[in-house]
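Since the structure comes first, as C-alpha cells, the remarks are kept for the end.
Rest of the complex left out; these chains stay put.
For reference, chains read A, B and C in written order, and residue numbers begin at 1 within each chain.
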C-alpha cells in the first residue's frame, strides 16, 4: 500500500532529476493544480450528473490520468510547503465534522 | 502512516453519514475539485513566485486547509469511479518519464 | 464598435443553429467558463510575472483565442440568465469603488 509520503518523494525525485524545482514555486504549483482540475472537469462538461458515472467508467483510463495530474501537483505543492497532506486532510475533516454535524 | 485508501474510506464514510452521496456525482465532484483549486490559488494571486514560499509558510494553516479541500474531493472522485489513486499516480508518472526523459 | 449585446446575440444564434441550447444550462456554461479560464492560464503557467507581458505579446494569437473562448461562454451565460453584462460590470465597479477607495 503506497503512502502519500512515498508518492510525494517519488514526485520530488522526478522533478529534481529534470531540474524543474526552480519552476515549482508554490504559486506556479497552485496554478498547475487549477489548470489540471480544468482538464479533469472537461470530461464532464456536457454530461448530466446522472450520466456522469457511466461516462466516467467508460473513459476511466483518460480520467484516471487527469486525476493523477491534479494529485501530482497537489502532492508536490504540499511537500514544497512542508505540509503533511495526510495530517492536513485529517485536520480538515475534523473541522468539517463540527461545521456539518451528521 | 495513513494511506490514500484509508483516507478515501473515511471521506466516503463522512459523506454517507450526511446523505451526501446523491450530490457527489463525478461531474459535481470534478467541479468541486476545480472550485477548491481556485480558492487555493487565491492565496498566491498577487504574490510573486519568489515570494510564494515565504508567503506559503506564513499562511500555512489556511493553505493547508485549502490543499486538504482539493484532496478530499479528488480522493472522493477517484473512489466514486473505482480508480485506485496510488496506482493512477504511479501509472501517470511512468508516462511522464517517457514524455520527459531525465 | 461592436457592443456586448450584439456579440451575445451572434453567439446565441451560433448555438441555436447547432442545436446546442439544450446543453447550455447555466451550470454547464459556468463550468465551461472555468475550463477555458484554465486553458488561458496554461499560457502563463511557468512564466514569471515580469516575463508575462513579452510572452503574451509573442503568443498573442493563441492567447487571443483563449480569451475569446472565456468571453464567448461568459457572454452566453449572462444572456441565458437575462443578465445585461454591461450593467453588471458597471454595478460591480461601483461596489468595488466603495470597497476599495482610491
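One rule holds in what follows: a residue touches a chain if its C-beta (ideal position, glycine included) is under 8 Å from a C-beta of that chain, and two chains touch if they have at least 3 such contacts.
Please read these numbers as outputs of a predicted model, since none were measured by experiment.
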Complete complex - number of sequence copies, 3 represented: 4
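Keep this in mind: only the chains that are shown with their structure count from here on.
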Subunit B and subunit C: spacing of chain centres that average the CA atoms, whole Å: 26
Subunit A-subunit B separation of Cα centroids, rounded to whole Å: 4
Touching two or more other chains - residues of subunit B: 31, 34, 38, 48-49
Interfacial residue positions of subunit A with respect to subunit B in the complex: 1-5, 7, 10-11, 14, 17-18, 25-28, 30-31, 33-34, 37-38, 40-41, 43-44, 47-50, 52-53, 55-57, 60, 63-65, 67-72, 74-75, 77-78, 80-83, 85-86, 88-93, 95-97, 100, 102
Residues of subunit C defined as touching subunit B within the complex: 31, 34, 38, 48-49
Touch list for subunit A against partner subunit C, complex: 23, 28, 31-32, 34-35, 37-39, 41-42, 44-46
